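For this depiction, one protein chain was excluded, whereas all remaining protein chains were kept in their positions.
The chains carry the letters A and B, assigned in the order they are written, with residues numbered from 1 in each.
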Amino acid sequence: MHKSPTIATALTILLVSIFLISCQKDSPSQGKLYLYNWTYYTPDAIVEQFEKETGIDVIIDNFASNEEMFAKVMAGGNEGYDIIFPSSDYTSIMIKLDLLEKLDHKKIPNLKYIDPLIKEKASYDRNMDYSVPYFMGSSGIAVDTSKAPEGYARDWSIFSDERMDGRMSMLDDMREVLGAALKHLGYSGNTTNEQELSQAKDLIVTEWKPNLVKFDSESFAKSFSRGEFWVSHCYPENVFAEIPKDQWDTIDFFIPPEGGMMYIDNMVIPKGAKNSEAAHAFINFIHNPKVYAQFLDEFSFPPTTNTTASKYMKNHSFAFTSEDMSNSDNIMDLGQDLEKYNTLWQIIRYEP
Amino acid sequence: MRKLLKPREREQMLGTAYAFPMGIWFTLFFTIPLGIIVLYSFLKRGLYGGVEWEFTLDAYKQMFNPSFGRVVIRTLWISVLATLGCILIAIPCGYAMAKSKYQTVLLFLIIIPFWTNSLIRIYAWISILSTEGFVNSLLIKLGLIDQGLKLIYNNGAVVLVLIYMYLPFAILPLFTTIDKFDFSLLDAARDLGASKLEAIIKVMFPNIKSGLSTAFIFTFIPIFGAYTVPLLVGGKDSTMIGNIIVDQVSKTRNWPLASAFSMVLTFISLVGVFWMLYNGKREQMQSKKTTQQSLEQNIKKHHLIRGEK
Partner (left out) sequence: MNYHTYSKKSSVSFSYTVLALTIVFLFIPLFVVVFFSFNSAKGMQWQGASLIWYEKLIFDSPSLWAAFKNSLIIALTSSLTATMLGTLAAIGIKWYRFHGKSYITTISYLPMVLPEVIIGISMLIFFSAVKIRLGMFTIFVAHTTFNLPFVFMMVSARLDEFDYSTVEAARDLGANERQTLTKVIIPSVIPAILSGFLMCITMSLEDFVITFFVSGPGSGTLPLYVYSMIRYGVSPVINALSFVMILGTMVIAFTFRRFLKTVAASS
């Protein structure tokens, strides 16, 4: 035979390596809980505490945006995650598509600590049948007061300020940016009215974009802390995490009084989860006020979701409070109408 | 031509034994998945991602849109600039490495930086180029400028970092081909009175055509589909095609449009690749003949003249 031994050897090594790889992959067993979460969103200390108390092994995979998480869940089906942490719009999509397991409230007694205000905002699942809020927060504007000129506007019109031309960034996210413009014009951040949307687009293209240096959802915090951006449309926790505590007084963070776009991140159990028992236990564990206080302290978050936790918190100065969000709109799923946003966003982003 | 004398069956069997493992691999893990993508580009988009089983040309219609057109043009000029930069730098580098005694060390020096995660290196570039970064501080200290220049978040920075990211992909193939090049041909040409540059362009370049086209393909194509570099060091108007495709999949959830875009991209690049492979091969064969013939002739003449003396 001419099948040379080299090829045979090659194939053997190939098979062995495949075998070794398959051994590597751990299959979910009774004692394992797979989380699919935003990066840095669950402090290691809390996870360790949970592992110690229950003996369950927690394995965390991270995503950086809802869309990433969803693209994967949609294409691959649920690949063995027990808890996923989507924001409200994606929570409602997942409920509509019947991807989520119904929660057993008996196993989550700590639900009683959840602030009723949230139930009001969470119109997609008011009774927490499928989702438990993890945290309610908001984007806003951070200004570096050591660099920005005196007398800047403390609302969305700050992006029209030509004195800071080339020193300002907005999030690279159509719902956030169009939402901001809509709120500034006095409309709903979830509007589907084409005229309102087109006004918002014009405001961004003619007034705001010329002064921006970048649409940035990834590294705005680093650029802000480095003095590259003087004004950033941002999520506050990222910015504050990047800057040493003793320099925090140079950051002016605010949610514009017109309101902005806010979010509720939820914990959900996807259908097909292998360890639903442990998932319920984890959700309950998180909302134990003592544990929840640790989570808030870690990120200097205000107690918007679980108000009881504030009793146990060490930190009491926050970037924003629940009241700041009173005019803000929660980002909702718009179904078919999202295409209107897409079309405008293409013009904003791709045409110079 | 003696190859043809070998028994046909033996050749068939050997060729199959050598090439089929790869053939099967590609069929399973590339051709079939690719077929799925082709199929997707003709289907209706699902509202929440994925597709619905309904034939439509919507995706291809959506592609013809002025916003996308601008991005395509931008992608083209950025890729051409960055590729040219890579190859122009890579030729002398490959040449120097081929001539050097320390080839392996140099090879490692070229590759080692790339064992550090690319995102980390992109971040490093951001801190080098930023207003209060290393370059600006240095220039200020030297008294050349008194205020930081805006070096980052523009298309220039995108080109620079792209060159940085893909340089080794140009150096490696050029080094491999230049290494095999018979440098005595250069000396011969020099003996015949060609200037150094002339000798390199007329004698060496035709002989390293395959390396040049490989370098071109290795750099141009990944740069053309670049995603992270324009995203992280680009400014508000630095979007490239790669960003559009990712946005279509992950943000607007329009899978058919993303598939259609990829189909067109694949088609264009394929035409380019085949054209270049074909051209490179043909010219290489021609030039080999002609340089060899002319050299032989010249050497003969040379000897004749010498002999006369």
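Note that a contact is a pair of C-beta atoms (placed from the backbone, for glycine too) under 8 Å apart; a residue touches a chain by one contact, two chains touch by 3 or more.
Not measured: the values here are computed from a predicted model.
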| item | value |
| --- | --- |
| Interface partners of the hidden chain - shown chains only, full complex considered | A, B |
| Hidden partner chain, touching residue among B:L14, B:L47, B:L139 or B:L185 | B:L14 |
| Residue among B:K44, B:R121 or B:K202 that touches the chain left out of view | B:R121 |
| Among B:I78, B:V229 or B:L265, residue touching the chain not depicted | B:L265 |
| Missing-partner contacts on chain A, residue numbers | 2, 4-7, 10, 13-14, 17-18, 20-22, 24-26, 28, 34, 36, 39-40, 59-64, 68, 72, 75-77, 79-81, 217-219, 221-222, 225-226, 235, 238, 241-244 |
| Residues of chain B in contact with the chain not shown | 2-3, 11-23, 25-27, 29-34, 36-37, 40, 89, 92-93, 95-97, 99-100, 103-121, 123-125, 127-128, 132, 134, 164, 167-169, 171-173, 175-177, 179-180, 187, 190-191, 196, 200, 210-211, 214, 217-218, 221-222, 225, 227-228, 241-242, 245-246, 249, 255, 258-259, 262, 265-266, 269-270, 273, 277 |
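Going forward, only the chains that are shown with their structure count from here on.
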| item | value |
| --- | --- |
| Approximate Å spacing (C-alpha centroids) for the pair chain A, chain B | 37 |
| In the complex with chain A, residue positions of chain B that touch it | 10, 13-14, 17-18, 21, 47-50, 65-68, 70-71, 123, 126-127, 130-133, 150, 152-153, 231-232, 234-237, 239, 244, 249-254 |
| Sites on chain A touched by chain B in the complex | 2-4, 7, 10-11, 65, 67-68, 70-71, 74-75, 93, 96-97, 166, 174, 209, 212-215, 218-219, 222-223, 226-228, 335-336, 338, 342, 346-347, 349-352 |
